[in-house]
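Removed from the display is one protein chain of the complex; every other protein chain stays in position.
Here the chain labels run A and B in written order, and each chain numbers its own residues starting at 1.
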Amino acid sequence: MTAARVRGWLLRAWVALAFAFLMLPVVVVALASLSRTSYLTVPPRGLTLHWFTQVLGDAEYVQAIGFSVLLALVATAGAVGAGVAASFALIRRRVPGGALVSALLNAPLVFPAVVVGVALLQFYAMVHLNGSFVGLALAHMVITAPYVVRAVTASLQGIDPELEHAARVLGASGPVAFFTVTLPLIRPGVAAGALFAFIVSFDNVPVSIFLLGAGQMTLPVKIFTAIEYGVDPSIAAISTMLIVLTGAGLAVAERWIGFHRFV
Amino acid sequence: MRSRSGGWLLAPALLLLLVAFVVPVGMMVPMSFRPYVPLVGITDGFTVRYYTKLLTDSYYLEIIGRTLALGFTVTLATLVIGYPVALFLARTPSRWRSWLTILVVFPLMLNLVVRTFGWIALLAQNGLVNQALRALGVVDAPVKLLFNFAGLLIAMTHIFLPFMVLVLIGAIQNIPRDVEDAARVLGASWAGTFCRVTLPLSAPGILSGSILVFVLTISALVTPRLLGGPTYQVMATLIYDEFLQRLNWPAGSAQALLLTLMVLALVYLSGRLARRTGARA
Partner (left out) sequence: MSGAAPALSVRRLRKAFGAVLAVDEVSLDAAPGEFLSLLGPSGCGKSTLLRMVAGLVEPDGGQVVLAGEDITRVAVHRRNLGLVFQSYALFPHMTVLDNVAFGLRRRGVGEAEVGARVGRMLELVRLGPLGARYPRELSGGQQQRVALARALVTEPRVLLLDEPLSNLDALLRDEMRVELKRLQERLGTTMIFVTHDQAEALILSDRVVVMEHGRVEQIGRPEEVYRRPATPFVARFLGRANFLTGTVAGSEADRTVVALDGGALSIVAGPRPGLVAGQAVHAVIRQESIRLESPGDGAGPAGPNRFAATVVFHAFAGQAHHYVVQLGDGRELAVAAPGAAAPLARGARTLAGWRPEDVTLLPGGEPGPGAPR
């Protein structure tokens, strides 16, 4: 059994190194945000929370955060509405050309985001939606809906269709059966899909960057342009806030709905 | 009795896709054939010059070649690094498994700009990597790791590794343990079992994980832009500049359509391949 044990330890060592590789940039960003220096440096020289207060006092950052949250909420609401209905139709109803519809619904997952961005830039210019919040929100719904469809579809497949039949026979109309029986049972899938949608929308650069109008700015595009101008610890500070929020959100989602089952 | 067709339930999603995806992407086709005249703009007429330039001009061919080379190397690197991780996560009886999986998901959920920013801090002239290399005496002068292939390869391997690991975990979990035990009982060594049973049976996962990483790599904009700058171009950053800097939408459309074509061809071919291997298995 010694050979097996050596293999076991080698595998663990490899896994540990891979996790270190995965976490390395995250740790570096968090450390850099604490440096007293005005330039980016790791390990930090001296410790300060100055960069955090600076970012939170910066009206541009605060507005970008607010705009990103609003956009992500609207996009998530739309994606969940359209995505849950579509998933239900695909799993529970006869859909002519169902495989094609399903492929089309999932297409934005592998479709180059930059192409979606420039295509919408052109299209919105033609239909005079350029720079509009509606256009931006529709774009975000398209790129987030597949995540909802994927999570909700997986959830629905685990629910016995007989439960809906039972509710129907017991006197529930179709919509009542859905809201009293099906929806409560697929809630983890809907929650996971919504969380995905929110994060994907909140993080998006390659679509947003082509569609933002005058006076509109999302947080990731703001950070993106800030980096192009030149890096400093305030970028590390806002990044660290995102790291902490994302980590906390994921931890809550895992405890609450077992998030890893939906990835 | 109510009709069991799901048409009206699909309507919102399909309408959304039509308005904000299918039609806009379709409109790029006519756009890519219209002549762009500097200082005048997009004019009426028909030209295939943007396609011929893309496929003959050495400047564009180099960018296309670089994009594909990045795709291949990043895919290979994520596969090599990720397979043992996936094997471990799929098979460990540890009660920490779901939390370790979440640790793989975490970078995926973390803002892409933030992750890329981390690599800027790591790979810069005076970044952590160069500091470490010099402290260890591996190099005397700082190694150039930004604005070149090496930097993009390292950072994008990091960024797409979680995708590969997650797809592989699913594939490996689908292999019944009995099959491996049967191979062992029949006298196969650990290596023999791995090479003849585990690896072939996880081939569908390797294929779909590789296609996913490849497609995402050749489509990536943010990381190549921030780590490669305006000079070290890939296809996505080329399209970005064409639309936002040079305002040559027809040329940009042709480039975007070529990228789309490459992605769709890959997805289609992998689907065919998966069906063939699936039918044989």
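Heads up, the rule we're going with is that contacts are C-beta pairs under 8 Å (C-beta built on N, C-alpha and C of every residue); 3 or more make two chains touch, one makes a residue touch a chain.
Given the structure is predicted, the values throughout are model-derived calculations rather than measurements.
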Touch with the omitted chain, as defined above, among A:Met23, A:Ala77, A:Leu104 or A:Ala172: A:Ala172
Touching residues (missing chain, whole complex) on subunit A: 160, 162-163, 165-173, 176-177, 180-181, 184-185
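Here is the rule we go by: only the chains that are shown with their structure count from here on.
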CA centroid of subunit A to CA centroid of subunit B, Å: 17
Residues of subunit B touching subunit A in the complex: 2, 4-7, 9-10, 12-14, 16-17, 19-25, 27-28, 31, 81-82, 84-85, 87-89, 98-122, 124, 126-128, 158, 161-162, 166, 190, 212, 215-216, 218-219, 221-222, 225-226, 236, 239-240, 243-244, 249, 252-253, 256-257, 259-260, 263, 267
In the complex, subunit A residues that touch subunit B: 3-4, 7, 11-12, 14-15, 18-19, 21-26, 28-29, 32, 40-42, 78, 81-83, 85-86, 88-90, 92-96, 101, 104-105, 107-108, 110-116, 118-124, 126, 138-139, 141-142, 145, 149, 174, 199, 202-203, 205-206, 209-210, 220, 223-224, 227-228, 231, 235-236, 239, 242-243, 246-247, 249-251, 254, 258-260, 263
